[in-house]
Each structure stands twice: as C-alpha cells, then as structure tokens.
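With one protein chain held back, the other chains of the complex are shown just where they sit.
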Amino acid sequence: MRIVCPFCGERELGEFTYLGDAKPQRPAADAGEDAIYDYVYLRDNIAGPMSEHWYHGGGCRAWLKVTRNTLTHEISSVEPAAGAGAAKVGA
Amino acid sequence: MAGDQANRLNNGGLIDRSAALNFRFDGKTFSGFKGDTLASALVANGVKLVGRSFKYHRPRGILTAGSEEPNALVELRSGARREANTKATTAELYEGLEAASQNRWPSLNFDVMSVNQLLAPIFVAGFYYKTFMWPAKFWEAIYEPAIRRAAGLGRAAQVSDPDHYDKAWAHCDVVIAGSGPAGLAAALAAARCGARVILCEEDFVLGGRLLADAGTIDGLHAAEWVARAVAELEAMPDVRIMTRTTLFGVYDGGTYGAIERVNDHLPVPPEHQVRQRLWRIVAKRCVVAAGAIERPIVFAGNDTPGVMMASAMRSYISRYAATPSRRIALFTNNEDGWRTAETAIAAGLQVAAVIDARPDVSPAHRSLASKGGFPVLHGSVSGVDGGKVGVRKISVLLTGGARAEVEADGLAVSGGWNPAVGLTSYHRGRPKWRDDIAAFVPDGAPPGIVAAGAANGAFSLGACLREGFEAGAAAARDAGRSGNTGSTPLANDEAFSLTPLWHVKGKGKAFVDQQHDVTASDIELAQREGFESVEHLKRYTTLGMATDQGKTSNVAGLAIMAAVTGKSIPETGTTIYRPPYVPVAIGAFAGHHRDENFHATRLTPSHHWAAEQGAVFVDTGLWKRAQWYPRAGEKDWLESVTREVKAVRSGVGFCDVSTLGKIDVHGPDAGAFLDRVYINTFSNLAVGKARYGLMLREDGIVYDDGTTSRLAEDHYFLTTTTAKAGLVMQHLEFCRQVLFPELDVQLTSVSDQWAQFSIAGPKTRDLLKEIVDPAEDLSNEGFPFMGAREVNLRGGLTARLFRISFSGEMAFEISVPARYGEATARNLMIAGKAFGVTPYGTEALGVMRIEKGHVAGPELSGTTTAADLGLGKMMSTKKDFIGRVMAGREALVAPNRQVVVGIKPVDKTRRLRSGAHIIPKGETPGPDNDQGYVTSVCFSPVLDQWIGLGLVERGRERIGEIVRAHDPLRGEDYDVELCNSVFYDPDGGRQRG
Amino acid sequence: MNYSIFSLARAALSGHKNWKPTWRDAAPKDRYDVIIIGGGGHGLATAWFLASEFGIRNVAVLEKGWIGSGNAGRNTTIIRSNYGLPGNTGFYELSMKLWETMEQDLNYNAMVSQRGVLNLYHSDAQRDAFARRGNTMRINGIDAELLDQAALRKMLPFLNFDNARFPVQGGLLQRRGGTARHDAVVWGYAHAASELGVDIIQNCEVTGFTRDANGKVTGVETSRGKISAGKVGMAVAGSSSRVAAMAGLRLPIESHVLQAFVSEAIKPLIPGVMTFGAGHFYVSQSDKGGLVFGGDIDGYNSYAQRGNLPVVEDVCEGGMALIPMIGRVRLLRQWGGIMDMSMDGTPIIDKSPVDGLYINAGWCYGGFKATPGSGFVFAHLIARDQSHKEAALFRLDRFQRGAMIDEKGQGAQPNLH
Partner (left out) sequence: MAEFSWDIRSPLDRALVAGPYGARGEDGVTLIEIRNFDLVQVMTRRGAAGEMAKAAQARFGVAAPETPKAVSAGDATLIWSGPDQFLVLSKGGRHTMEALAPVFAGSASLSDQSHARALISVSGDKARAMLAKLSSIDLHPDVFGVGAAAATSMDHTSVTLWRGKDRNAQAVFNVLVFATFAESLWHTMLDSAAEYGVTISHSEDLV
C-alpha cells in the first residue's frame, strides 16, 4: 500500500501508522458518558470506502485523513488533519 | 568428460561445451556444461529416477523444465547450506554442485517406504481423519510421529544459515514479468516510449519459450531477434534487465515483490555479496508476460519416470542438447504437442508413435509421420509399463475401443496450455474460462496490471509479440510516457487446435497432483464424501498444496471434479490464487535483519564511556543501557547493585537517564495544551519549575508519566518514560493536529539533543559545586525542590539543571547537549572524586524507585487507573482532560480494585519474586481468592531485605495484613506483609533537604 | 457413518465406493428452533453442543459459502489455554479440556496434537509478566512451567541464544497446548452435528433479520429465502459488524487482516509451537511438514483477506532472528483472514440488545483455540438464556461498565491487541 502524503508525496506503507476510523469526533466536555463511550468504543467498521486517521510518523509527522476502501485497499483521497499545516490559518 | 554425457547431442543447444562442470548426485559424480540446469545435466547423463513421491514413495523422474516441476526435487548443497525441495529443473549447474534425492531410505533405488504402495488402498485422501482416534493417547505418542517422519520430503539445514541476504527498492514506470516474445516486445515498446522499465526473468537467460521453440521474427531467426532486442534494451539507461529474478507477488498501490537469486549459481556467494535479494518494485504499470504452463493429461502410470511434458522434452533437446529418451512416443490433444515430434526427428531421435486424442490430424503432420515412419494412433494413453527404470511400454486405447501398445523409452505429453494466472489473480480476482483454448485466462486483475501473450491465452508467436508490444506501449502511455514505439515485431500465427482431454480412465493409479500423490480416484472419493467445493477438494485431498503450488495439477483436478459433479469447469471454479508465485527463502524476506541486526540499536551519549567502565548493558526497547557497573571481586550482580545503591544513599552517584523521551512544547497555548493531555494542571506552573504529570488514554487508563518543566512562558520541556517516548510523541501530535487544532502549539522531539544524567545522594550539592559555576546558587532557597533552570558550568558550557528526584535522595538532573554527554560523565567522575562518586545503572535506579514506592512500567501496565496507582488525587476536577470521563466508569472506581501496595516477606531472609500471586492466609489458592500479584521487587540495602510493590485487592486498606505470596511456578509459597508502598523516607525529607 | 480403521479397511475392499458424505448438504426448512449464522468452527460447534448437550436438534447452520471458508480455514491451528486474566483463564481451559476429548466425542480425527506451546522471554520484565500469567494458570489448575535459558538450550538448541539482538532468556511452556488440523475441526463438527439432525446449509447468505412488532428477531432472510427461528445466534467473526448492522447494532469491533504463512514441507525440524517474545513471529510444524507461521496483524481495517509486504518481512525477520537455520526454507503460501478485533482484545458472547439475537464475536486472532469452548458456552447461552459461568465476563456491556478484559493493556485500539 502506498499513501500520497499531501506534504511529502507518495510514500510506502511502512512510513505510516494507523489509528482508525476518522469519523467519530471527540465529544464536548459536557457531552456525557454515553457520548464518549460511543466515541471510544463503537465503530461502524465499514466495508467499503472509509475515512481513516493515519500518521506519517516515518516522514513529516503529519496526521492525515485517508479515504480508503477496506474491501480493496484502494485509496481515493488523502487530506491533512485540521492542525497539520496550521501556519497558514487565517493568513 | 563429455563422454559421460551419453544422452548429450553433439551439436546445438545453449550450453558451453568448452566449460565442463562436475557435479554429484546421490554421491555419484557426473559432468555437465555451463548453461545446464541440474535437470538437464541429469538428462544428459541418462538419469531418469530422481525422487520419491510424498505419500506412496513412488519412483519419480523429471516432468518439466521449469519452476512448475512437481517431481524432480532434491536436497541441494550440504551442511549449513542444505536446501530441501530444490527443483532440479531451475537449479543452475555449477562446478562442484552436490545434490541428493529426497524422501527415500536407504536409497533412491531401494526405498523401504515404498511398501506404502501396498497400503495404498487404505491411504486414500483423508484417510487419517477417519482413524487413529483410539486409544486417545496414541496419537501424540505413536501415530503422529510416524506420520511426521514419513511426510515432509527434504531435510532442511539444522544450523544457522551462513549466507547473507538483503532487500532493496526499485522504481519504474513499467515492470514486466517474463522475457519471452511477449515480454521482450513489451519491454521494447515501453522503453522506446521513454518509460523506465524493469524486465524480470526467472531464468538465467532471456528468451522464454524462444529458447526451445525457435521461430522467425521480423524475418530473423528467433535467437538473433532476441539478441538484437536485448542489445537495444541494454543500451537504454532507464531499462533494467534482471535475470534470475522472479516477480512473485502483487501488493497494494503498485508494489511488487521480486526475488533475485544473485549468487545461487555459484558454490558460495563471493565475499561481501548476498545469496539472494528481495526487491520491492514500485511500478505504475505491470505487464505479466509470464507465459503459460503446459498441462498433463491424467492417465494410469502417468508418473512413471520418462513421462515428460512435451514442451519440456523440446527444451531438453533444443536448449540443452540433452535427450531424455531415444525412442519417444507423443501423447497430445492439440497441435502444439506435435512440435515435440518435429524436434525429436530433427535431433535424430526415433519417434515411436504419436497418440493424438483429436479426431483429425493435419495433413502436414500426417506426412511428417509417414516420412518419419511412425504411426499416428487416434486415441489415448491408458497405461504405462516401466516403474523405476522408466517407461518401457505404453498402452493405448484407440478411438473405437481397440487397444494398442507402443514400445518407447519416453512419453511426451501435451494436454494443452494453462496461462500463468497467478500474478493477475492475487487480489482475489477470479480468472475466466475460455472454451476455445479450454483454459482459464486472467480476469479481474489488480489495478495497473495487464497480461499479454501466452499468459493471456495467446498461444501463437505472432499474437504473443503483438499483445506484448501493445501492452508495453499502453503501459508506458498510462505511465505518462510517449514516444515512437517503432513497428510491432511480426511472426506467423500458428494454429492452435485442441480437443480438451483431462483424464483417461484406466486401471492403476492416475496422478493429478504428482508431488502430493493425489489421484483421480481421490477426487472422486472427495466428491462422494461431500467435498465438492473446490476449496474443500483442495483441503481434503491436498491437491495443489505442494511445492509446485499446483501449477501442473490444479486445472486438471477441477476438471475431473467438474466431470463427476456434472458441472462445467467454469461453474466449478478455481481456488484462490495466493502468492508467492514461486516459493521464496524466508532468509530473503528477512534480509539483513537477523542476528544482532534484527533491530536497530540506540546508544546513550555516555555509552562508550560506560563500556570503558566495564558496565553490563541491558536491552530496553532498542536502547542499550548500563545495568550495573561490576567491580573486581564482586561475586554477582546483586553485590554490585547493592554497592551502587549504598553509595548513592550515603554519598553521591550518577546515572545516564538520556533514554527518557524529551519533547519541546512551544507556543502561546502550550500550557492550555498540557492541561488537556495531563490529568493535572500545567498552565499554572511557574517558569523555572518542574511538575510530575500523569496522562491517561481516552479510556481512562494511565498511559504515561514524567516530569515537565516550564523553561519560558511559551516553552515547556516534557519528559516521558523510556518505553513510551515515541508513542507519546505520536499521541501528542494527534492531540495537537486532530483533537485541538485551534491551539497554537508546536512540538519537537529533543530526545537525542540532550544528554541527561541523574545525580543523586546527600553529597550531590557538593559534587555540583565543583562543576557548576560558583556564581550559581544551588541552595534550597536558590534552587528549591522541583526547580528547573539553566546554569553555567566551569569550562564554559551551559546546562539545564532540574531538581527532581526518582531515588528519594537529594538529587538533580543535569542536561547538556548530547555531544558533551561523554565529557559530562567524565567530568562528573572528576568533580565527585572526593565524595566517592559512583556511577550506577538501571538496576540501582530500579531499587531506589521501589524503595520510594514510585510506580514504573510493571505498575503502568495499561490496565491501571490513577487511583490504582495511588495518584487519584492528581485528577483535576476543574478542567476537561483526556480520559476524564471514561475513568469514572463503575468498574474502574470499584472499591475492590487491585491497587498498588508495598509487600515484604515476613521472613526477612526470604527472596521475593515478581509474578507471585497474593492469596489470603489459610485459604486454598483458586481463582476466587487470587487477589493480586507482585509487580516489582528488589533487594533493599536500606531495609536489608527483599521488598516489592504489588497490585492487591483493596491493598491500601489492608496495610499490616499478612497474606501468602503464592508462586507455584517456582515452587514457592510464603507469608508476606502488605505495607506502605513508600519504604524509604516516607515524609520525603531527604529529597527536599 | 462410523469412522475407524476397520471401516476404512472394509471400504478399501470395495474401492471406497460406499462412503457417504461427511455431512448432509441440507436445503433450508421453513422453521428451526435455533438458527446459527456462520458455518465456521464456532457455529458448527455451537450446533453440535445444542444437539448433543442441550437436546435442541431442530437447528440450522447457515453458511454463505462453503463451511470453514472463513477464519476456521485460515488460521495457524494453535490451541492453548495460557491466559492471565479472570474471564479468559477459565474459559480457555474449558475449551482445552474439550479439545482433549473432541476426537472421541465426534468420531473424527482432528489431529489434536498436544506438542506444547512455548512463549519465549527476552528480558526480566517479560519473565516477570510470564511468571504472573503462569501462576494464574497454575492457580486455575492449568499446566504451566517457567523455563530458564539453560533448560531451553537443551530442549531447543537451534534457537538463537548467543548471536541475537535480543537473546532468548527463557520461556513459559504449556505442554498441553499444541495444534489441531483446522479444516478437520470444521468437518468433524459438521459430521457429528449432521448425524444428530442438524441441517448444514451452504451457499446460504443471510441478508436480513425478520422481526416481530416488539422488535424480537423471528428469523432471517437469506439468499435462499426466509427462514423463521425461535432464536438466532451469530458466529461470524470477521463479518460481525456487517451482520449486527442488519439488526441495527453497532459493535465495539473492527475488522483487521491477519496474514499467515506456510513453508514448503520439510522433515521434522521444530517440535512444538513457539512464539518469539522480541518480535512478531510464532511457528509450528504441521503433520505434513510445512512450517506454519505468522505474526502481527497488518494494522489497518480490512475486509480484503490479504495483506501487504511489510508484515511479511516483519514476520520473517522475527523468524530469522529466533531460528536462523530456517533461512533457506522457502515460504510457499501467504494468505489473510479477517479478524474480529474487539476493543479490549477479548471476545463477546452475550445476548444482544435485540431480543432473540445472540452474539458470539470479537475473537481477535484467537478464535481457533476457542472453538469447542465457544461452541459449548454459546450453546449454553442460547439454550438457557444465561451465560455459562466460564463466559460470564464476556459481556457486551463491559465497555460501558469499565470491566474490560485487556490482556495486552493496550486499551480501545484494536490494532494493538
């Protein structure tokens, strides 16, 4: 598998670490126990295209949102996490 | 020596008759020529019996001339380099080659285990599932060892592989598997477009089938055309031709695995060179021009030595000038098989008969037969007489029912061709059936791969060239290259007419999978017992699971299954194709990552100094850390460690703690950021101060701990444990980039920038006064406990000093740029000389942390909460932080949780061991009263006894209780007292003093 | 049909013409008391225990492909009961005891071979963790031995003791652990269940659940029509989330790919099962002679049943680091299975929040060894509507309660278990 890092270009799988489904969002502090249980434990476990968090730890250390088909491993898009490349925010 | 090669033709072939090579097979010396394989050299020497089969120990010869070979397997080389199951058909001959036949005792000719043939009626497919159940104990004791000894073919080496391997990456636009007509044409077209091309050929010569089945291309003799094509390709800088290299696997994103047998053609790899190299080839496109594999026809006695694939026979005669037989019969169901008769006649061999299963034979072949004086028999081979001496007589069932016999010493068989669909099917694409060639062709290939030529079911030379050329040009275009391809190489399109024939019924065993001894009747039996799915068939009979991966047997097997179930072959379907395309040495996948190079080694800045001091090192993750520093006369590690601890507690010592993870946290929001990742608060930490911090996972369990100092308003210096350094960095980057992108924070690992030493003991300040600039105030007032700031050292260096203590003593950690680490160790020795300064290792460090009740790795087990560790009060109630909510779940705050407590044996002379369990006094140990376990132990020089920490149910409420330390693994059971986890200086006066 | 050396010999005389199918290939009836979704080892074992232990014989096992086509046919065949945490320890030992009598119970030779499972340690910390686990085993009446380096040098002289980045220091041995022939386990349960009247229905994919007005599951919709049932149990590791979703459930499970490998067959080389403690590698040698080995999961969600090269390399590096004599042995085949990775690395065997639907899921990479135990406790749960005592902690709500069973201590990140 090769991932096109938006910062580095195409790189091989060994440079990346996987975290998992990027869809669940960390609930607000007051969202309650059920919401955070859901965030921490429950997964759609999609068979098909899925948005995922990958870390380019063996490269530029950016966290990425990768859309990848779990049936074929085909990657359709890669974007940086919101806080990767924040120097240009508001600029 | 050529005289020995009785079956060698005087002329022709791609062998170098000026380079004779001696080799040994089963102890007997033979000779061959450069350019031979072991198989061709054996053929040239008239050796027919080469191996014994897996189950029945039937005599077997050479069936093919390639990597699809099921029978001619040998143990190649000897001693540490012995390679079991090596295909004689692909082993390149070299001077001094040694090979031995396999799976026979005492000799190939007289194999005792061939009695198995008598038991064959019982040893049918799956027989073992139906028996050996009683008596139950007999399986491991008797049956299984016997089965194991009988199975397994060759013997692996029993000592470490002395050769080296490595791995490399290659990148290209187009990778091509195979250098036959289609592969060479593809390479030419792609390369002429300017594409970067890698051409992989598993053979040691380029040309594929052209090496045996010559023809005319662009008006040139095939060999000449190949030479020109290769010369053109070699002249292009972006073309890499890799012979002895098999493309074996297709992985995601255009990554291909290939194995290069760099030096397998030599007795021993030259110095500094590897035996084999694993290539990961990254290619935008791939053209599979891996050809097709001729398939056998299943008939009784089809495993007799001397029965050979028709194309293989041509290869031996044409390419190697070696004649497998003198009087050859040919059994074919297609036009292509006839080429073997032509080749045999051209080589001056006798053709005994051609048995053609088709209704018609072309006029050209009829006239060939009449000129050659041999009969054409319409029908099928129904039996072979021969045994271990090889084919003698062939029984033929003629169309119409009559029988005939043919006397011959060799039988060439052609059942048609199966395209090599492996590489195109490794992503679970299923090949599709083509009736016109009665074969599966690639379908559903992974993205970027296309098959061309015979691999795609195109069996004429003209079509192979056209398809290859077009595929190469298209691949280059798809990769963004354009250029003038020139014209397509031209050759004739020979007719390929075939009447499918898979199995000729007859008396005697008819083998489908020759290596695994799977017969046609085994397949019928499997069907009878309900194993109809092809996957069940494979698993029940082991069809296609041998070292040849079913290359010659799979399709025949499912054709026979289709026939018994009354389904069509495509309805029956194929099993899943799995890489690698050819078996690959495990050593090659490992490359240089073996022995000491298995993983990288990290060295601390004072490593070489510590080594000079005679330190014993311990592996901690990738680190080598000084574990203790033995001195002359010390009888064991315990004596050294005890000395080190005493020296610290009474004087001063130092220890390299550079392995801790160190992270610069910068930015205006650094404090707010740390408040969210730690359970306690850091935004209110004063500049110049340090604080212990604890972080949780989002599930509320403790993740890591360490001290973090505020060096400037917008700069914190965070430390992690050694074990979690990389993971915490990753976690913090996740927090920064994903969870809290609104914060203005920057993170950098500075783990390698700083050499850090802990200096501890009541004389620490005395030592520091020697080395720190006198202007620096190190008094309690000037540098209080948990202070952190830069200081100047004598001699001009600036260092960071942190007043933190892990040992419980008056202590500082000093931090200097890493290239001064070694000088720092030396200078600390000088500065502390008057105070008896003692370097100490990780063991002493561990002793002192246990004496102080500090938790570490064994307690931070990934299942403990802050409260379990006695740190629950650190959890801020005034802010949100990672893990806050989940930490409050009922089972995580239950009163009966196992919590950290001190443990000491009641008998002070007793040794305490980690891993002992805690059982209440007077109870019989069982799952219901297993209340915890000892996590960390040490011999405490201060208390003069073994002490430890443990996780014990309600431990902190039970201080003073006597319980049992139960350790059945080590045969121990003794009383221990649960006690305060801080064994030493519980009010902390020493570290504050 | 009874299997023995005598029946085999008799059959040989008649040219093996009289064998009957190992199991009946049944067509679906309209209604069953219990439907088990999933014709793998767990599903078939559940059916057999329902019929043999709990007297429920009107049972169907629905399999979307051919029986054993999921993880039952893709694993590395190891059996063991060397777990360290309450919940796991007793359950896996129950399973081990059932392995020990399985072949006689089923009249089928599954080649259960108790050749020993050895976990190697390479550091003091690892030794201590193994000591803790081994003592847990002993306290639960399970065999365990802690071996030091000297003992291992005698037992397995070919391990890399002296030239290694992380030298072997010792190991935790369970002699009763070993291997079993995975496919034969499937066929054995199918054979025995079928003999007791269980319908085994292949090529029958469940596409939905039928529910009554109260939401109770009343049956399943399949590629071969609707089938009603008193109770429905799912044992579809690898596809648990997909099947549960048909009932509107989300599970604490991710699907990951685990690769496995087999070498060419060679004469006996490696005696038992061993696991490398300083990398990702474990190995045993099959009766046929192939080294069967594997390592870590690839680490990303996948339903593709195949993996990538980095893990192949990682596993072989581990193999060479531990046993440097296998360098010239050739890897013959690689494949991948879909692991039901739960959030704490431990299975879920429980009633689901949907009435009438029972869940058996989350086996991570450890499902094979659990086959008989899982079948037994799942049958118990379905038959009695109550967890068996050895599966009482495998509850679905344990994550809400904070009662995780996390042997590796990695928390809610499935690819680390």
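Letters A, B and C mark the chains in the order given here, with residues in each chain numbered from 1 onward.
Criterion: contacts are C-beta pairs under 8 Å (C-beta built on N, C-alpha and C of every residue); 3 or more make two chains touch, one makes a residue touch a chain.
Every value quoted in this text rests on a predicted model; they were computed, and no experiment measured them.
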item: Chains shown that the absent chain touches, full complex; value: A, B
item: Which of B:Ile771, B:Ile919 or B:Cys938 contacts the chain that the document leaves out; value: B:Ile771
item: Candidate in contact with the missing chain, chosen from B:Thr131, B:Asn597, B:Asn780 or B:Gln945; value: B:Asn597
item: Listed residues B:His57, B:Arg104 or B:Arg196, member touching the removed chain; value: B:Arg196
item: Candidates B:Gly667, B:Pro762, B:Pro920 or B:Pro968 - the one touching the absent chain; value: B:Gly667
item: Missing-partner contacts on chain A, residue numbers; value: 7-9, 11-12, 14-15, 57-62, 80, 84-91
item: Chain B, residues in touch with the chain not shown (by the definition above); value: 166-171, 196, 238, 271-274, 280, 282, 592, 597, 599-605, 608, 623, 658, 664, 666-668, 714-715, 743-746, 748-754, 770-771, 793-797, 817-823, 827, 830-831, 833
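One rule holds for everything that comes next: only the chains that are shown with their structure count from here on.
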item: Rounded Å distance between chain A and chain B, as computed from the means of their C-alpha atoms; value: 28
item: Distance between chain centroids, defined by C-alpha means - chain B, chain C (Å); value: 23
item: Sites on chain A at which at least two other chains make contact; value: 1, 12-13, 17, 19, 37, 40, 72-73
item: Chain C residues counted as touching two or more neighbouring chains; value: 304, 308-309, 400, 412
item: Of all residues in chain C, those that touch chain B in their complex; value: 3-5, 7-9, 12-13, 15-17, 19-23, 25, 65-66, 68-69, 73, 86, 89-90, 100-101, 103-104, 107-115, 122-123, 125, 127-136, 138-140, 144-146, 158, 160, 163-166, 181, 183-184, 187-188, 202, 263-269, 278-279, 285, 287-289, 304-306, 308-309, 312-313, 315-321, 324-335, 398, 400-404, 406, 408-412
item: Residue ranges of chain C touching chain A (in the complex, touch as defined); value: 241-242, 250-255, 299-304, 308-310, 343, 399-400, 412-415
item: Parts of chain A lying in touch with chain C, wherever the complex brings them together; value: 1, 12-14, 17-21, 37, 40-47, 50, 52, 68, 70-73
